[in-house]
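All protein chains but one are shown at their positions in the complex.
Right, chain A next:
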């Protein structure tokens, strides 16, 4: 349970980190909060020859609002974002999602960018960013690429980040006037989800659904978006019956994971249940904001 030897660099700027990433080549890996990479080093699932530590780069860990866009530095700690009033007010789904990420000691070190780059199918942050249609800002020596969330997470532990690139920032449109919820089923709170659902709901003045988004996570290599369900909810007043009827449109064929301990059949049962709870909770919160 000890990592294999590697060289270590702690650059102070993003430019310096990108220089190192280029000069050290394919055997180098960047380390963010280390809450997934260090276990992989300890288990020797990862054996990089060089680690480039992003923890000493202050420019990567800021959250700021510019107009209607929230810019979240990739090295923002999960605990910091969870405690941020800007996040709570402008991106409530991110707030509720982070409540389900790990435990206090892992959130204190773990970062948003690290979680997104690791791309664990059971992770909450990729589902949240997909629900927000966020943009991922990738930096390299060649410049910058902006990748939308639905093209960023490609599969289990696989993202659109190319060699030489670092996820530097996440850009999200502020959504202050909507209800949001992230609900998941896990054996103990903070454990990996067996199925999770993220929902955003905004209401028209008459209390009917103006816009909704639904993502289900932990059931396939990437989080799944179910626009057919939320399209059916548009213009409707939410009730358990209305949501259940819309959830009939959830294409359960898209669910893929089938493990010994959690079968595909079981995930197809609990996925819609999580979705129902998330939609109803988000709706209640949206109603609360109208009062």
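We take it that a contact is a pair of C-beta atoms (placed from the backbone, for glycine too) under 8 Å apart; a residue touches a chain by one contact, two chains touch by 3 or more; residues count from 1.
The definition used in the following text is that contacts and distances are computed from a predicted model.
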Can you work out the missing subunit's protein name as recorded in UniProt? Choose among "ATP synthase subunit b", "(2Fe-2S)-binding protein", "Thiamine ABC transporter permease" or "Cytochrome oxidase subunit III". "(2Fe-2S)-binding protein"
The one of A:11, A:102, A:223 or A:272 in touch with the missing chain is A:102
Which residue from A:163, A:190, A:207 or A:235 sits in contact with the chain not drawn here? A:190
For chain A, residues touching the missing partner are 1-8, 10, 34-35, 38-39, 41-43, 51, 53, 55, 79, 102-106, 108-109, 188-190
